[in-house]
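Note that one protein chain of the assembly has been removed; the remaining protein chains are unaltered in position.
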Amino acid sequence: MNTLLLRLGLTAGLLLAGAARTTAADAKILVAMLPKSKGNAYHMSCVAGAQRAARDLGVDFIFDGPTDSNAAKQNEIVENWITLGVDVIAVAVENSEGLSTALRKARQRGIPVVTYDADAQTDARSFFVNQATPVGIAHALMDEAARLLGGEGEFAIILATLTAANQREWQKEIEARWKEKYPKMKLVAVRPCDDLKDKAQSEATALMSAHPQLGLIMAICSPAVPGAAEAVKQAGKVGRVKVIGLGLPSENRRYIKEGVTNTVILWKTEDLGYLTVEAAVALVKGTLKPGATSFSSRTLGTFKIEGDNILLGKPFAFNQGNIDQFNF
Amino acid sequence: MNRYFREFSVAGALAVLLVALAIFAPGFYQPQPLLSLATREAPTLVVAGGMALVIICRQIDISVGSLFSVCSVGAGLLAARHWPLALVLPAAVGLGATLGAVNGLLVAGLRLPSIVVTLAMMVTLRQGLNLVRQGRFVDLPEGLQWFGLSQPAGQWLLVLAALALLTALAWGMRHLAVGRFVYAIGSDAEAARLAGLRPRWGTFLVFVLLGALTGLAALMNVVQSPQVQPLSGSGLELKVIAAVVVGGVAISGGRGNLWGAFAGLLLLACIAPALTHLRVEAYWEKAIQGAIILLAVVADGIRSRRPAR
Partner (left out) sequence: MTVSSPLGHTSSRDWKALLRCHEMLLLYVLVAEWLFFYFAGTSTNRRGVLIGFGTLDRQFDVLRHSCEIGLLALALTPVILTGGIDLSVGSLLGLCAIVFGKLWHDGGLPIPLAATLTLALGAAAGGLNATLISALRLPPLIVTLGTYSLFRGLAEAITHGSVTYTNFPAGFLALGQERWLGLPAQAWLFAAVALCLWALVHRTTFGRSFRAIGFSPEGARYAGLPVGRNLALVYVIAGAIAALAALIYTARLGQAKADAGTGYELFAITAVVLGGTSIFGGTGSIPGTLLGVAAIAVLKNGLACLPVVMRLNAAEEMSGLLTGALLLLALAGSVMSRMVSQRHPRRRPRASRPSPHLPA
């Protein structure tokens, strides 16, 4: 009975395997992209742009990413791709020091690495496609907050989690800008929302009742912006408590049109994905070398390279005036 | 008094917290934020009611979070296709009940351990939802929020509906034979069987009920805002189980009541806003939550170590 099972299993396995075996040596370049999370609409829209670029350039494209909060997942995925022999890896880095270990290994094996959205350590990748520097993002947010509040008033920050590296970096830069330029404003609280819109809504409600003088909520993770906006709307404080943040136009369109959310700052996420794949393919083909000062995209124009940062440009502010032009 | 010691001690802890807030942060007691807090927690209360029943039956269900997400997205997608609310409601409840029935079949029918079955269910549902939805929000049609009523009316409706449901469940547990049945299964399933009851059938129904309540709670959550986030049930199972257990429902089954679960939920739900009002840093939240759970359980243990009279 046991040997019969064993024989059956082996036969089935071999049959299935034979049917699924790949044909040898695909001639196309294989680009592998690793967003920070697959469940996040922002990251998925970057991936959408990347997929478009892959189609335009005629390369093969795969992506994978953590779906839960497992911090080591990105490392494991990169190491998987090393043994899969992908041609280039493009990654939005969650844990900079941790992932750099795996990325350096990939580079040692001859797989070039490009980072986007959030950077690794400099020796772990060839280029960083930077949508906007953390400093740029933080300044855009803080300046907008100051503009809306007239330079004085209380504001609070809602972020995703206390452990997310780029969130904390933005927070640090926001605080630095606040202390440097807007001494009359006051940051009263920083609360996490675990990337959940509903939790952000609860946090915003509590913030408004705990700080009656609160003038503005700055939501720096994308689900938090509609959450905070809904809280302001339900509290009946539209206009008295302003809402700004980093988020997708599609998630905030309603609130921007109703005037609940004043400004949403982002960059063209699909362009970021598109440019990343273009840079990645250029790296493999050798048309993009270290030391280059500019990079020409097929459709997006020419981009400046500062050091090893390919700059997408400045953050873009979506507001009532221009929200209808974008649908991502 | 002794019989309801746990429920009273949770209520006592809640009272202490509320008094501390009244003294140090009176800003907590404003009508609109409190109503918003209550409305936010109403779906959780509904799920907690169902979970209390499951735990009293000596089972557990850690898939409620994923179930909630699936039902939220399902209800949202149906509503986005302009189904009337009168149809979306039974659809959401039905979906929840069906998934709960799967759990129930595996646990009661095949006699598999509930923690492992619901663990597998949780992973399967969550990954399946990710595969389908990939994190995209579901946009809801205009008239759906607050059932189409005004915001205060909608909020009161949700809060009162949750309380009514809880009262009905509590009353049923105490006064209906079916309620006693649940306690009996939880205390000693074999004795219940010998007494002529059908524990496996009862266990199955309890899982179906929890699933249905979760579907209802998902809909109650969906009508509170104009978009549905697929991640929305994340962490619900931990919250609900902690609330129920802190409220005095024994994990070994057969003991506890729904009002205790209510008090436990209030206590745990007030921690986050209390921290904001008391100007305590956010990173203490998990540690405090864990400490409360442990204190509640230790209180259980110390009380039961006192020599029985």
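Letters A and B mark the chains in the order given here, with residues in each chain numbered from 1 onward.
Heads up, the rule we're going with is that contacts are C-beta pairs under 8 Å (C-beta built on N, C-alpha and C of every residue); 3 or more make two chains touch, one makes a residue touch a chain.
Note that this is a predicted model, so its numbers are computed, not measured.
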Taking the entire complex into account, which one of B:V16, B:L131 or B:V178 touches the absent chain? B:L131
Identify the residue among B:L87, B:V123, B:V178 or B:A191 that touches the chain left out of the display. B:V123
Residue among B:R111, B:H175 or B:R279 touching the omitted chain: B:R111
On subunit A, residues whose C-beta touches the chain left out of the figure: 2, 5-6, 9-10, 12-14, 16-18, 20-22, 24-30, 38, 62-73, 75-77, 79-80, 82-87, 95, 97-101, 161-163, 165, 168, 192
Tell me where the left-out chain touches subunit B, residue by residue. 60, 106, 110-113, 115-117, 119-124, 126-128, 130-131, 238, 241-242, 245, 250-252, 281-291, 293-294, 297-298, 300-302, 304-305
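As a working rule, only the chains that are shown with their structure count from here on.
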If you average the CA atoms of subunit A and of subunit B, how far apart do the two points sit, in angstrom? 33
Mind pulling up the subunit B residues that touch subunit A in the complex? 25, 27-28, 30, 32-33, 36-37, 40, 126-127, 130, 134-137, 151, 155, 221, 224-227, 229-232, 234-235, 272-273, 276-277, 279, 282-283
Report the residues of subunit A in contact with subunit B in the complex, numbered from low to high. 37-41, 43-44, 67-68, 162, 189-192, 194-198, 201-203, 205-210, 212, 223, 226-227, 230-231, 234-236, 250-251, 254
